[in-house]
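Input: one structure, supplied below.
All protein chains of the complex are present and in place, except for one that has been dropped.
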Amino acid sequence: MKAFEPQIIAFCCLNCAYSAADLAGSLRLQYAPNVRIVEMPCTGAIDHRVLLQAFEEGADGVFVAGCLEGDCHYLQGNTRAEKRVKALQKILDETGLGGERLEMFNLSTAMGARFAQIANEMTERIRLLGPSPLKSKPKGGGPG
Amino acid sequence: MIIAEQKPLKEVADFIKDCNKVLVAGCGGCVTVCLSGGEKETEILASALRIKRRIEGKPLETVTYTATRQCDPEFIEAMESVVRDVDAVISLACGVGPQYLAERYQDKPVYPALNTKFAGGSRTHGVWEEYCGLCGDCILHRTGGICPVIRCPKSILNGPCGGSQNGKCEIGQEVDCVWQLIHDRLKRLGRLDLLKEIAPLKDWSKSRDGGPRRMTREDVMI
Partner (left out) sequence: MKLTCSKFEQILKSGRLALTAEIGPPKHTSPEGVISNARLLKDCVDAANVTDCQSAVVRMSSMAASLHILQNGLEPIFQVTCRDRNRIAIQSDLLGAYSLGIKNVLCLSGDHQVFGNHPTAKNVYDLDSVQLIQLTRRMRDEKLFFSGEAFKAYEPRFFVGAVANPFADPFEYRVDRLEKKINAGAEFIQTQCIYDMERFYRFMEMCTRRGLHERAYILAGVIPLKNWRAARYIQTKVPGMIVPEDIIRRLKDAEDPKAEGLDICVEQIQYIREQIKGISGFHIMAINWEEAVSGIIRRAGLCRSETPDKEKE
């Protein structure tokens, strides 16, 4: 039996988190290969529905990574994202999936090492939590 | 607008626990504006219900649809095709929506996903407050445009009562004493004389106390 390898989706803002991920790559830093990155203009553009969809389609964990507090290129984007993530964590708790599978992180464009650390942290957290409870369960037919 | 708030997910999920396929119906009217039952909230609710049911081992199929409004028969009519094959309908409209749906689709259980709360407006983004008491006999012209029927917890018409302190109501610091507001407004307008008049007894039969109300316009009836 294959060991469980978490599938993590990361929504990263272009200005900070995505660039940091790039930097991690240029620096040849090793980090968990489990993370798939989705580029966003700003974490402020994150929609509850997209995050829910990631889980419904099989993600074991999801994180949103944006700029450091006060440094958002669009001023308040990361603040709004933080609030949405918190609200969604509550909803995920209520569904039984668990809000701990969703997280928000803040970092700057120069923090390549931090990005690697976040990727590893999240992967380990999800590894301990186990596969998403949705993985083994069939769907009920598509959303309308 | 009518302000409503979503019921807890557990409560809504419980309504449909024996259903396999449901319609989750949003409303493009008031609840879209107060962010509790519009297209986005409808899709989020549908997704949350699907996730919950999948984990419980009893998957749920959902159909989502956001009506222009759920308080006009023509928009309810238009939903015929999406209502047809479902076991139940969850309505994210104010209390009017589920009732209209239930009336039109008599063979389908209809469940409310929202608790309808009050008639009000937004204060700032994300904060809505009750402003109108729907009393059927508006007296705003006598109170400087501020409603004591609903904004005073005692509906006092000759206020303030003795519990007003520092501009706050006796029931809590977060509630302004509306009669303080009325007094200040009338003072500003130079109309404190209005407060000398004794406001007469209210005709509550024009409010909910007289029974369900109806309004007509003969000239537009077909």
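Order of writing sets the chain letters: A and B. Residues in each chain are counted from 1.
By our rule, a residue touches a chain if its C-beta (ideal position, glycine included) is under 8 Å from a C-beta of that chain, and two chains touch if they have at least 3 such contacts.
Worth saying up front: this structure is predicted, and the values here are computed from it rather than measured.
Contacts of the undrawn chain with the visible chains, over the full complex, involve B. Interface residues of chain B with the unshown chain, by the touch rule above, are 153-167, 170-172, 177, 180, 183-184, 192, 195-196, 198-202, 204.
Just so we're on the same page, only the chains that are shown with their structure count from here on.
Inter-chain centre distance (chain A to chain B, centres taken as mean C-alpha positions): 36 Å.
Those residues of chain B lying in contact with chain A across their complex are 8-10, 20-21, 23-24, 40, 43-44, 46-48, 50-57, 59-65, 82. Put simply, chain A touches chain B in their complex at residues 47-49, 52-53, 55-56, 91-92, 94-97, 133-134, 137-144.
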